[in-house]
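One structure, pasted below without further comment.
Just one protein chain is left out here, and the rest sit where they should.
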Amino acid sequence: MEWVNAVVQGTLLGGLYALFAAGLSLIFGVMRLVNIAHGDLIVLGAYLGLSVTTLLGLHPIAALIVVVPAMALIGYILQRGILNQTLGKDILPPLLVTFGLSVIIQNALLETYSADPQKMNAGALETASVSIGSLSLGLLPVLTFGIAIVVIASLQWMFYRTSLGRAFRATSDNQEIAQLMGLNRRHIFGLAMALALGVTAIAGIMLGIRTSFDPSIGGGRLIFGFEAVIIGGLGNLWGTLIGGVILGVAQTIGAKIDPGWQLLAGHIAFLVILAVRPNGLFPRINE
Amino acid sequence: MSTPNLNVTRTSGVTKIAALLGLVVLIILVAAPYWAGRADMRLMGEIFLYLALASLWNLMAGYAGLVSVGQQAYVGFGGYMLFALTMFGGLHPIAAIVVTGALGAIIAVPVALLIFRLRGAYFAIGTWVIAEVFRLSFAQASALGGGSGSSLPVGIVRSLASSRSGREHLSYWLALASAVIVIAAVYFFLRSRNGLALTAIRDNELAAGSLGIDIWRTKFIVYIVTAALTAMIGALIFLQKLRISPDAAFSVNDWTAFVIFIVVIGGIGTIEGPIIGTLIFFLLRETLADLGTIYLMVLGVVAIVIMLKAPSGIWGLLRSRFDLELFPLSYRVKQNKKG
Partner (left out) sequence: MPEPILKLNSLDAFYGDFQALYGVDLEVSEGEVLAIIGANGAGKTTLMRSISGLTQNASDMVKYRGGSIGALRADQVAAQGIALVPEGRQLFPSLSVEENLMIGGQMGRKGPWSLKAVYTLFPILQERRNQQSTSLSGGQQQMVAIGRALMANPDLILFDEISLGLAPIIIKDIYAALPGIIGEGMSALIVEQDITKALSVSSRFYCLQEGRVSLNGASATAAREDISRAYFGVE
């Protein structure tokens, strides 16, 4: 029974990792950009949530109404102002520029909020639980998992059923020809980054309610998101959710064996899948 | 019919002068214990170690196209191997450094086999995962102090040299030697057949493949050699620090972020770039270090601006303006003097 519990808790944790990963996956899908600062942007989302809750006295979940558009705006400006200039055949510029951004964001957060761990207070939501049979599930992890499913389903719908999604796919296929259709790829990429950081804001706030955070944890969140993307297979959003779940389950089972093994078990699961299925479990993009 | 009296050569007047000047500088540096103070020597030692790390990272990223953000894996591994080999293996620290190099190469083989499956930017994050695995694994090693780390026993430190100044001189010379050896190794490697292959891959992977250059194998060799040398430098770093912990040994900021900034600012894909970059990095650090986090933000901004506006770095700017090359790598056609 304890093991069943560990698997269930790990599955729910996977929802959070899928939220970390969804933005990363979207950006890679549209413009083949791998954003090294993604983890720090998740942490930025958490801090913005913290500021909004303390300044406006809002519940963290309600703070999404402010933080999601704010992060989307940051994303659009970041893409148009800096990242669009790095896109091309050479992989070094995007990599090194986002790496520089990561260091800047991390230290700006350190300067603004100090290194002290912070946490958002979500009141009763943090302790409430639901019972299913003999299992007791925290309401917050269940809510996070539900949000992850809704986010991924919406992204999937947007990508395959809307004119914006069509523009994303066309630009991803062939930037020049998309340009001939009257699509300005700089604007399209700006919109994609805005959307990705909107999702990142959700990830940051759910992270900040669940655990304490400080400016240095971005790298770790990037790695979890990255592992979920690779396990699930590049370009497959539902695969990313499964990747997150596999990572989460591996971590909770590892922690069950020895608390020091939690993170290690997740990384090992990732490396094993990389060894056996280098393209992930359900790849969509051949790269 | 008159044949133009042409000559293809790598050397030029500038490279000969540079070689001569380099030799003079090297002699002065070797003699530093006789003219420099204790603090200066410690700083110079650190500069040399960063120069070595930067030159190695540059070989991978600038020549082999292997952008790693996980080289702290090998720095930390090297540090821990030094501690383990001296404390439990009873090796002399110098011998331990050599063995560490071999162990670094061995551990890098399975790592490379795994992460070479990832392309481009995903390769970069893959190297970071590996570094995390190393950090978490050494944090589990209770014999080496687990998460809180351990100090090098006094007896082992004494075995280097009996006096404190003797030890300081020795570690200074080791640091200087590591920088010289790494730069020389990179230089001769780039002049070799493999090095030419590497430059060909960088310039055009498709064409290089059709010329029968085994791209995978060449990159693999670069990765393994870099890992071995990085591990040895890691051992040297922690021989100076005398204390090791997982967070210090596998710090992404100290062993990768700084190194990347050095190479980007100096000029990626040139031997001279890391040298210039290291000097600028330490100049900035010595003047701005009091600013703490602001200093790191400034570094990040400088690196981004350089990457966007002058992707070949400061050395690249100088070189395009003056057609300079200190290390004779490229061929030039020269007309011989009649006579």
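A and B are the chain letters, set down in written order, and residue numbers restart from 1 in every chain.
Simple rule for what comes next: contacts are C-beta pairs under 8 Å (C-beta built on N, C-alpha and C of every residue); 3 or more make two chains touch, one makes a residue touch a chain.
Here the structure is a predicted model, which is why all the values come from computation and not from measurement.
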* Sort by label and list the shown chains the missing chain touches. => A
* Taking the full complex into account, find the residue in A:T112, A:S136 or A:N174 that is in contact with the omitted chain. => A:N174
* To do: Write the list of subunit A residues that the hidden chain touches.
  => 163, 166-167, 169-170, 172-174, 176-185
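Following the convention adopted for this analysis, only the chains that are shown with their structure count from here on.
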* Structure fact -> The answer for subunit A against subunit B in the complex is residues 33-34, 36, 82, 85-86, 91-97, 99-101, 103-104, 106-108, 110-111, 219-220, 222-223, 226-227, 230, 260-261, 263-264, 267-268, 270-271, 274-275, 278, 287
* Over in the complex, which subunit B residues touch subunit A? Could you list them? => 61, 65, 67, 69, 114-115, 117-122, 124-126, 128-129, 132-133, 136-137, 139-140, 252-253, 257, 260-261, 264, 268, 293-294, 296-297, 299-301, 303-304, 307-308, 311
